[in-house]
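Before I ask anything, here is the structure I am working with.
Just one protein chain is left out here, and the rest sit where they should.
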Amino acid sequence: MTELLAIVTLGLMFSLFLGLLRILRGPGAGNRMLAAQLIGTTGVAMLLLLSLLLDQYALIDVALILALLAAVAAAAFTGQQRESGHD
Amino acid sequence: MAQRISMPAGILARTVLFAALWWLITQGRADAWLVGVPAVALAVFASERLSSGALPRLSLIGLFGFLSLFLRESLSGGIDVARRTLEPKLRIAPGFSSYRLRIQDPRARVLLINCIGLLPGTLAADLDGDFAELHLLDADNNPDPQIRQLEQAIARLFNVPLETNDD
Amino acid sequence: MNATMLLIFDALLLASIIGLAWAALASADARRSVILFIAFGLLLAVAWGRLLAPDVALAEAAIGAGLTGALLLAALQWQPRKTADTTNSEQPTHTLLETGFRWLVTLLCAALAGMLAWSLTQIDAGTAKDALANAVAANIDASGVSNPVTAVLLNFRAYDTLLELAVLLTAVLGIFALGPAQAGYRIAGPVFTSLTRWLTPLLILTAGYLLWVGAHAPGGAFQAGATLAAAGVVLRLAGRDQIGLPRGNALRIALGAGVGMFLLVGLALFALGRPFLGYPPAWAGALILLIETAAMLAIAATLVSAFIGGQPTEEKTRC
Partner (left out) sequence: MTDILASLLIMAGLFFFMAGSIGLLRFPDLYSRLHALTKADNLGLGLLIIGLALHLRDPLIALKLLLIWLAVLAAGATSAHLIARHARRREKHV
């Protein structure tokens, strides 16, 4: 089973590598942000697998934080500031 | 209109929910409640302050129906998009369409908007009044029946009626 | 077999991190740099996890990927936008001064990297690491906690952490010196608003968990403070003015809570005839939790103040 987990972890890294091409190529901030979201989700999956492979329970907590904070980053991307003075 | 839970019952419901989440996050460790009690209290307070009104009374049967539809549809949504990406010839015809929401409850609407993105071939790109702007992977397919089905399931979950005047 | 797999994994992870760092620095478009930086932070959190440093991974996931990204994106909005669409303005044009400055920075970085590499060769890695780890392990029972990282940060090297909190306090004074807070955000649509409704309580619970778990497993005040601050950030992004940040004197107390509680505990022990911050082992656990709770609140208040970019105004505008 651990072999399988190692293979899948590596596979996820390859998948993430493909996503990196999109973040480099864009075009535009929106495309990059969605690629960053892909990295967040894949990162969560990799951390869960690593927590088993390396026998580190705490990596599950890291995955939880990563999941919650990736949403904060996406929210920050789409939040629109009020025009100061005209408000 | 939907049946609402009274405020004390709402606070109780939130407390039970967040206490259960705390128990889950701490994996049932008893000594965690020293921090857990204030943390849950703060979470209930924040949730109550942010809430848009009394909690709706959810239907248990409705929940079951919604969950089974949701799981079925997200599975077929994933398979559909995976098939489209992996086929040698890209078979997509992206386009936009408009969908008139018949559900009125604001919470139910947000749930519907979020779930549309997990159905096969649809994504809610905007919400303007009663109209959701949909992005379609394949504009030749009419997405309305599958969304209507989801909308009905959400309406049953929230115990709210759907407008049925026109179509 | 597994080792080989993980080796390839490490190589790809390393390449991705360096590639993202390079792309972020090389980009002339600030918005693009910031998003690349967020992706960089997400990957760095995975890398710290892979290096068996979950404490740092937690901090990186909360601060590096989430909060700093939000902070930088907010900072970008304060700058007047050059054109409506900056997507393809990636042609850099530099003055001579800028070019010179770039080279200076590059040179200084190279010098620093050289120094670090040199110092690495000077360390007898094996014995130094073991000596420190053994010293911590030998005294962990007296520290009041069972997580060695927390034992070092809050007990054995408590002075360091006290001074770190003082640095944060100084930083927030600098932020307040910038004047009143920036304009808030537009009231968000229903979907965004709904995100705040479930994310905020979940972030509060998770922050509480990290605070508690820090005593015997990876976690602690810094990670908890950053997670709590994320709740304030999301609320502000959704266009709310009430984001849980107190005003006036209550804010001053919150910001000073970390340093204040540390000093209070230290001085009280001093008065009882013990060394400054020399906790009696029987009380160490409780005192550390007390200090960490205060530190978490101070860190969260500091980070949210940084996000709103100035001193919060006293009068209420709207809710």
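We just call them A, B and C in the order they show up, numbering each chain from 1.
As a convention for this text, a contact is a pair of C-beta atoms (placed from the backbone, for glycine too) under 8 Å apart; a residue touches a chain by one contact, two chains touch by 3 or more.
Since we're looking at a predicted model, the values are computed, not measured.
Across the whole complex, the hidden chain's contacts among the shown chains comprise A, B, C.
Of C:19, C:148 or C:189, it is C:189 that touches the chain left out of the display. In the complete assembly, the contact with the undisplayed chain comes from C:198, out of C:78, C:198 or C:276.
For chain A, the residues touching the chain absent from view are 1, 4-5, 8, 11-12, 14-16, 18-19, 21-22, 28, 30-31, 33-35, 37-38, 41-42, 44-45, 48-49, 52, 60, 63-64, 67-68, 70-71, 74-75, 77-78. Touching the omitted chain from chain B are residues 21, 24-25, 27-28, 74-75, 77-82, 84-86, 90, 92, 94, 113-115, 117-118, 120-121, 123-127, 133, 135, 137.
In the full complex, the hidden chain is touched by chain C at residues 84-85, 189, 191-192, 194-195, 198-199, 202.
The working rule: only the chains that are shown with their structure count from here on.
The centroid of the Cα atoms in chain A and the matching centroid in chain C are 18 Å apart. Centre-to-centre separation between chain A and chain B, using Cα means, comes to 22 Å.
Contact of a single residue of chain C with at least two other chains is seen at positions 202, 206, 209, 213.
Shared interface positions of chain A, i.e. residues touching 2 or more other chains, are given as 64. Taken in their complex, chain C has these residues touching chain B: 189-191, 193-194, 196-197, 200-202, 204-209, 211-213, 231, 235, 242, 244, 289. Looking at the complex, you find that chain C touches chain A at residues 1-2, 5-6, 8-9, 12-13, 16, 19-20, 23, 31-32, 35-36, 38-39, 42-43, 45-46, 49-50, 52, 54-55, 57-58, 61-62, 65-67, 69-70, 73-74, 77-78, 85-88, 182-186, 188, 192, 195, 199, 202-203, 206, 209-210, 213, 217-219, 223, 227, 230, 233-234, 237-239.
Listing the residues of chain A that touch chain C in their complex gives 2-3, 6-7, 9-10, 13-14, 16-17, 20, 23-24, 26-29, 32-33, 35-36, 39-40, 43, 46-47, 50-51, 53-54, 56-59, 61-62, 64-66, 68-73, 75-85, 87.
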